[in-house]
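Sharing a structure, written as structure tokens. Questions coming.
Every protein chain except one is present and positioned as in the full complex.
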Amino acid sequence: MENLKQELKAKIIENLNLEDFKVEDIDDNDSLFGDGLGLDSIDALELIVMLDKDYGIKISDPKKGKTIFESIQTMAQFIMDNKTK
Amino acid sequence: MSKGVAVTGMGIISSIGNNIEENYQSLISKKQGISKIKKIQTIHKDVIKVGEINYTNKELITLLELPKTNNYSRTALLGEFAAKEAVKNANITNINKYKTGLISATSVGGMDKTEKYYYSQFEETKNRKYIASHDAGDASKKIAKSLGITDFVSTISTACSSSANAIMLGARMIKAGKIDRVIVGGSDCLSKFTINGFKTLMILSETDCKPFDENRTGLNLGEAAAFLVLESDEVVKKENKKVLAYVSGYANANDAYHQTASSENGEGATLAMQKALRVAKIKPTEIDYVNAHGTATPNNDHSESRAILNVFGAKVPDFSSTKAYTGHTLAAAAAIEAVYSILAIQHKVLFPNLNFETPIADTALVPKTEVTKKEIQHVLSNSFGFGGNCSTLIFSKT
Partner (left out) sequence: MNTKLYIENYCKIKNNTVTLNSNIIFEEDNAENLKSFLKSIYKHLDLKYSKFFKMDNLSKLAFLASEIILKESKINSEKENIAIVFSNNASSLETDRKHQKSIDKITDYFPSPAIFVYTLPNIGIGEISIRHQLKSENAFFVFERYNAEFHYTYENSLIQSQKANAVLSGWVNVDDDTNYEAFIYLVSQNGKIKHNQEQLNKLY
């Protein structure tokens, strides 16, 4: 799961254009939305696309994103539980 | 009350009718035009519902008497069709008798053809002509040419508020004496580009959309075109024209919140409505009907409800969104809704908000759900676009 978490951090920085951040800057339990990394609703949608593209997980209800994307930890756990790729 | 600028003609084509009369009949018989998509090959075709116009491109080309060699995109076909009806409706026989302009709006442009032929154009030269008609200004140029308009032609592209801004600019130019009359409106056709784009924003509904309903799940995309003919008082007098209504108020403000979402408290929308009332020099209590933007997305309808409460307080006028009839026709939306607003004034009737069952819990606003006969003096019409572009128009009885 450690590798997955590092992978996610790198992907988030790349996909969401977070130029000011490095992988080391993101803590596993940092809040991704709101005060933490300050991601917004479009970023949430991008993450949904990423889950589909890279891990074969389809999310049809955007509201579910809030709990899944709370932190790197919750994301990684969700992917481990649901991935098909 | 500020008199405003005279509207002497209208033209429209949408999924609920190919002309003014057909649209009106559909509105009063609650006949909506939402269905599964038929003309576009998309992987989403069994999932989403849209407001598609019946005419095929071939049929439109024949009706417009265009040569076989034409390179009209569907946006241009629909636009020209509606613009021609408007000019005829205004009884204009000699377009160059007065200084006349065209301000057209679009967000899709010629994308419907470009997405089909862009990659093949490198091998197959026969479809290369469509790439030239891609840009946003192309439809405007074609419409201007077919109508014989040379004095002023412009294109506005501000997403879903585009044609409201076109109408606003046209009205201002006439008031400023820069032009004697102007054809204003917009056109947008369905395309894979927009369908896919909106799908990825997860704001499309898989069923008939439910504006202002607590359980709304998103919008239905639609295609349409509509134009108004605005003429100065001088021309109206000289030509003894019948005035259908007046564009008495207009305003535009930026929400300054997010690229595509509206602010929680509908600030941009509130400012636009308040400014429009000031331009029209009327009080909120004088509005008889609000034709809302009401796209049925969770975000817009809540934000717009808040804005309506901000502006009207305890006295919210009768309101409805007609997007459950036509779908959200993007850049053409404000123009078709301008036609509907004027029809409401002319026929003394307001049109229902279809598919409504439960009010939004937070704001508790209830739209009109039946065709209602009523004396209508002033109609307020909202159109809010991506980029925070909020526009409001007010139409008044003659």
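In order of appearance the chains are A and B, and numbering begins at 1 in each one.
Everything that follows uses one rule, which is that a contact is a pair of C-beta atoms (placed from the backbone, for glycine too) under 8 Å apart; a residue touches a chain by one contact, two chains touch by 3 or more.
Only a predicted model underlies this, so the values are computations on that prediction, with no experimental measurement involved.
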Which of B:37, B:77, B:90 or B:111 contacts the chain that the document leaves out: B:111
Residue among B:32, B:75, B:133 or B:157 touching the omitted chain: B:157
Which residue of B:60, B:78 or B:169 touches the chain not shown here: B:169
Given B:30, B:45, B:129 or B:258, the one touching the chain that is not displayed: B:258
Subunit A residues that touch the omitted chain in the full complex: 16-20, 38, 42-43, 45-46, 49, 52-53
For subunit B, residues in touch with the removed chain: 43, 107, 109, 111, 114-115, 118-119, 134-137, 154-159, 165, 169, 172, 176, 178, 192-193, 196-202, 251-260, 267-268, 271, 385-389
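The definition used in the following text is that only the chains that are shown with their structure count from here on.
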Subunit B - residues contacting subunit A, complex: 200-202, 258-261
Subunit B-touching residues of subunit A, taken from the complex the two chains share: 40-42, 45, 48-49, 62
